[in-house]
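Starting off with a structure, shown below.
For this depiction, one protein chain was excluded, whereas all remaining protein chains were kept in their positions.
Per-chain numbering from 1; labels A and B assigned in written order.
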Amino acid sequence: MIINHPLLGPRDAAEFVYLGDAALIDRPDPEAENADEQFYEYGYLRDNPAGAHQELWYHEQGDRSWLVVTRDTLTHEITGVKLARDEAKKRGRNK
Amino acid sequence: MSQQTHRISGGLIDRSSTLEFTFNGKKMQGHPGDTLASALLANGQRLVGRGFKYHRPRGIFTAGSEEPNALVQLRSGAHQEPNTRATVTELFDGLTATSQNHRGSLEFDFMAVTDLLSPFLSAGFYYKTFMWPKAFWEKIYEPIIRSSAGLGSLSMQEDPDIYDKGFLHCDLLVIGSGPAGLAAALSAARSGAQVILADEDYHAGGRLNAETYDIDGISGSDWAAQTLAELSAMDNVRVMVRTTVYGAYDHGVFGALERCTDHLASSDGKPRQVLWRIYSKRSLLSAGATERPIAFGNNDRPGIMLAGAVRTYVNRYGVSPGKQVAIFTNNDDGWRTATDLAAKGVDISAVIDARDIEPPASVHGAAVYMGSSVVDTAGRKGLRAITLASGERLEADCLAVSGGWNPNVHLTCHQRGKPQWRNEINAFVPGSTLPAGMRVAGAANGALSLGAALRDGTDCATSIMADLGFKSKASKAPTASDEAHASSAYWHVPESRPRAWLDMQNDVTVKDIKQSFKEGFRSVEHLKRYTTLGMATDQGKTSNIPALAIMAECTGKTIPETGTTIFRPPYTPIPMGALAGRARGKDFRPYRLTPSHKWAENNGATFVETGNWLRAQWFARPGEKGWRDSVDREVEMTRASVGICDVTTLGKIDIQGKDAAEFLNHVYTNAFLKLPVGKVRYGLMLREDGIAYDDGTTARLGENHFVMTTTTANAVLVFRRLEFARQCLWPGLDVHLISTTDGWAQFAVAGPNSRNLLSKVIDAPFDLSNDAFPFMACSELTICGGTPARLFRISFSGEMAYEIAVPARFGNAMMGVLMEAGKEYDAVPYGTEALGVMRIEKGHAAGNELNGQTTALNLGLGGFVSKKKDCIGKTLSQRPELNRDDAIRLVGFKPVDHSQPLLAGSHFITKGDTANMANDQGWMTSVAYSPTFGHSIGLGFIKRGHERKGEIIRVVNPARNIEVEAEIVSPHFYDPEGGLQRG
Partner (left out) sequence: MRYSAFEILKQGLSGNKGWKPVWREPEPKAEYDVIIVGGGGHGLSTAYYLSKVYGMRNIAVLEKGWLGSGNIGRNTTIIRSNYMMPGNQPFYEFSLKLWEGLEQDFNYNAMVSQRSILNLFHSDPQRDAFVRRANAMILSGADAELADEAQLRRELPFLDFDNARFPIKGGLYQRRGGTVRHDAVAWGYARGADSHGVDIIQNCEVTGFDIENGVCTGVQSSKGRIRAKKVAVCVAGSSSRVMSLAGMRLPIESHVLQAFVTEGLKPTLPGVITFGAGHFYVSQSDKGGLVFGGDIDGYNTYAQRGNLPVVEDVAEGGMAIMPMIGRTRLLRSWGGVMDMSMDGSPFIDKTHIEGLYFNGGWCYGGFKATPASGYCYAHLLANDTPHPVATEMRLDRFKRGHIIDEKGQGNQPNLH
């Protein structure tokens, strides 16, 4: 597979390390009332869709960016690549 | 030449040179340009192998990579290469080949008796028997089946050849250099695109070299040669012959195997093959088509071949496979074999066409049978005669069979695309879903005439170039005739009574398909799996479609309704050596060497693999009888005076930024906000699931500057996780990370004389005194007159100890400097074994304890999880079953009988209980012989361990058949109060 890195251009997926669903960005608030329930779902439950999947890839043999890649799990077609840091901020993680 | 009884005129072979080779020890001759198969045929050798199951005599069936029968063992000794297709093996001088899969000689195979038992060996017979008595399967039946199965054998010696790998990039990859591929490559290349043209053959041109068609007024093979010459002269084109594009992977990546020296007697130190990964913007599959046979009685005899292959041998190799050839066809193309052979003066005894139509051509001297068929053949070790449906018997030593052509759609299906049926040509063509960027042209796309293939190739290239933004030079397709290729859906001869073979290699017959249907194995996948159809080394290239057609006949469905099996990579088999390339032996993975590696080598070190690192394990001195002597001495000397150990392999992460401390607070369980500058703190990290992950020390070198250490094993992983935390979880923090593991050489200097030693190397006025630089202090400083260094007062051994870091390039020298300075204290270097002994004596957890299954509570580190702040893993670490009262705890163990060793991996059973898993109390994680205490000691996890100190427990090790008793003690054997390290 080839991932079109937003800063570095097309790169072989073998340069990256895969983590999983980009929902892992959305770490729950540990102070929330049902934090244990939220952390359980965050830590263990996955949508695991057959189709478009937003997922985290780390450019370990490159610039060490974490990326959010939108990839179809049926065809492996990649339709979007963003810096995870930007995506995290967009999702309201500003700390 | 006299041996080459079947050599005729013409062909693309070099008759000026003669190559000697042997088959089963028999000397034969051929010419450059021959394959092993064409040379065998030229020498009149029709019998080349034995069938898989019934050991029937088999000959050469095709002239290409689809060959099911003519598999030989090539070369000898460690170069022995089983299951090699004679039809694609380029002849070289001195080639040796032997036949496979027979007991006794090829001519008299004792195993041929199985053919007589064939009524009892029908499809799937082995699923229905061999079950009684039960023990017989493994002892008797299976060994017999195994030794009869398989084909060739390995030498069992290491492959002596080397293999390389490489990457290639292109705008357009053209797969197959037949007419469509050549036309396309030419058109694209003239547009200026980067083009790779690959072909599995050593002679590019595809069927043009095997046919007698004209293109643009010259012979097809001349046109091919001319086109290749033009392409080869262009800078933007790479023509790769002997290169099989074997797999289509995601996003335009292809796997290709180039055979560099297989056509030579010896690879002579050069890579035998190169595995290419080709990155293409677009690809064009122009892989041609494969002819399929018609199934009829005893259609597997040597001498019965595909009609197109017969034509190839005659036209390309100047070999006539027979002296008296009959042709059996269901289509117009089969007649081409007749006319080509007749033109060469080969005696054609008959043309038999299953269609009851007007003969499409006239063939001089041949009897023509329209609407007829071949029902049986004769000739045990080679065809002698054929019998027609009418009962008429005709002499023939070669029967050319054509059942029509199947487009080579394989690569279009590697990403699960499904081919679709086209009625006009009675074949599957590529479906609508193709691998991204792929187009298909020519016969592979169902364009079965030469003119159509040339036009298709040119058109595809033109449209691809437009798509890629190249200005296409108006390129006119080369012109050639649109020859007749009408075919009929005629798959097998129903009137045939003897067994009719479909899969020649796996010995699957028409009857087997019918039985499979009868027993309910009707889906294509069931058919394949039950009968083993198409699972041999040819993957059913010639047999799958006829078999499918017969199953469709049985079920009353159409062929497309019946379906098709899934094509999977590789297109043709790829040697394991090539897939592995250079990554084998010592080069399987790179070595990481510590900065003081050379020093260690020169000073008697034995090394041990630690991940990819090679670390000094111990340093033997003359007179020491075994490793224990060395390790005991290293521990004793360190504890008595001073020892030095290269600890560079521990991960080091430089953390800077005004939010660095806050960042550490998130990733460590314990608090870091208030760590003063110039101090070091132990830190524990959890995974988000609450399990302990890694530990180490982090030093605050400045207000906004920390240096973290991790375990050796987790150095890369912790850095990855920290970057995740930094970029994804807390992207607003002002903090940056750099891995400096390789940047700094770091040495532990441990023992009561460590301060004295170090004071000799550090530059004034740095004050090393305990007051100025106490336990857990850190500082940047210079040593040896200006060399920058970092000093940490931390201890893994439990002694008064330091770790000193210098830029890695000084690492080897630094080891020498420290040893020199330590001479007066009898300083010793120590390796990982002594390091391990001292950490067990001290009760520190390491990899065997931090094994990804244990919590802070289990490790006795519960107190390090701050109650006042959140950190990664905290919430989930509070789940009830991780905090049960009877949770395992890390404790120490002492053998009751001090002379007995403890062994890691032993389990704990309470005294009086039976040793079984229900009574399992935990396990021993780490053990060492402690020279300090004079007996074996151990660390381990045991239920409620913290409440059981003093209990005597059974330490059972049934795998080693050993049991000892041990006392549960504190894990901190050595200096539990920690006075020494603070000293």
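In this section, a contact is a pair of C-beta atoms (placed from the backbone, for glycine too) under 8 Å apart; a residue touches a chain by one contact, two chains touch by 3 or more.
Quick caveat, the model's predicted, so the values are computed rather than measured.
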Query raised in the report: Which residue from B:62, B:426, B:537 or B:709 sits in contact with the chain not drawn here?
Result: B:537
Query - Contact set of subunit A toward the excluded chain (per top definition) - result: 1, 13-14, 18-21, 40-41, 43-50, 53, 55, 71, 73-76
Query - Touching residues on subunit B - with respect to the absent chain - result: 52, 79-83, 119-120, 122, 125-132, 134, 137-138, 142, 145-147, 149-159, 161, 163, 165, 247, 249-250, 253, 255, 275, 277, 414-416, 511, 515, 518-521, 523, 525-526, 529-530, 532, 535-537, 539, 566, 568-570, 573-577, 579-581, 583-589, 591, 608-610, 687-691, 693, 847-848, 851-853, 876, 879-883, 903-907, 915-917, 920, 923-926, 956-960
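FYI, only the chains that are shown with their structure count from here on.
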Query raised in the report: Quick one: subunit A and subunit B, Cα centre-to-centre, how many Å?
Result: 28
Query raised in the report: Which of the residues in subunit A end up touching subunit B in this complex?
Result: 1-2, 17, 19, 24-25, 27-28, 30-31, 35-36, 39-40, 42-43, 56, 58, 60, 64-66, 75-78, 83-85, 88-89, 93-95
Requested in this report: Using the touch definition up top, name the residues of subunit B that touch subunit A in the complex.
Outcome: 249-253, 279, 415, 436, 688-689, 716, 720, 723-724, 727-733, 870, 874-876, 878-879
